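Accompanying notes for the structure given below.
Our next item is chain A:
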Amino acid sequence: MNQSQLKRNLDEELADIIAASSERDDGRLEFVLGDRTDLDDAVATLRDAGITHLITITGVDSDEQVDVLYHFLKYGEYDAGDLSEGVELTLRAIVPDDDPTIGTITDQIPAAGLYERELMDMLGVEVTGHPNPKKLLLPDDYDGGPPLRAENVEVTD
Partner candidate 1 sequence: MGRIIDWARNRSPWILHLNCGSCNGCDIETLDALMPRYDIERFGILKKDTPRHADILVATGPVTKQMAPRLKRVYEQMPEPKLVIAAGSCASTGGVFHDCYNCHEGVDDVIPVDMYVPGCPTSPEALIDGIVKLLEEAGQDAQAERLAEAKPEIVEEGARIDEAVPAADESTAEIDTDDNPEEGTDEPEPVEA
Partner candidate 2 sequence: MSLELDLATGLLYLLVFPGFAFLFAYGLTAEFLDRKLYARLQNRVGPPPLQPLADFLKLLSKESVVPDNATARIYNAAPLTGLAGVFTAMLYIPVWTEQAAFAFEGDLVVVLFLLSLPSFSLFFGGWYSGNVFSRIGTTRTITQLFGYEIPFFLAAFAPAVAAGSLSTSEITAFIGANPWYVLVLLPAFAIALLSLQAKLERIPFDIPEAETELATGTLVEYSGRKLALFRLTKDVELVVGAALLSALFLGGPYPAGSIEGFAGVAAGVVVFLVKTLAVIALLTVLKAVVARLRIEQMVSVFYRVLVPVALSQIAVVLLVGLYTEGLIP
């Protein structure tokens, strides 16, 4: 299955909950969630479609919102040298700055636990329902704001 087919299939299945979707030049698919509360359903749909490999979760802070990006990979599998390429896929959820919360997907994809904690630390997005929402990577006595929030980044150059 190549990425265009995959996109068509997913477009259909996710029709109710995505606001936009696109296929980029390099073959990466991007789906924008209409509402962040549908994240769970979207991930469940992806899992049903065989996309179980979560690459990472990225948060990007622009001034009034944090984009949370869930990068997935549909495995390219090869046996005995036969190669079919993997498809990268990004699910974008938009979190407003004044209410920075998003649901967890750790219950569906255990590997997400790490990335969600990283998200909490670095961007101050609270992941509700996370099984172990402890401070993760900042020093114990860190008292500044989330380091990657726009207001905390000093652009020197």
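Here is the rule we go by: a contact is a pair of C-beta atoms (placed from the backbone, for glycine too) under 8 Å apart; a residue touches a chain by one contact, two chains touch by 3 or more; residues count from 1.
How were these candidates chosen? In short, all candidates are chains of the complex that A comes from, given by their letters.
Model, not experiment: these values are computed from the prediction.
A.B. asks: Spot the contact partner of chain A in this complex among 1 or 2.
C.D. replies: It is candidate 1 that touches chain A.
A.B. asks: Going by the contact rule at the top, pick out the chain A residues touching candidate 1 in the complex.
C.D. replies: 138-142, 144, 147, 156
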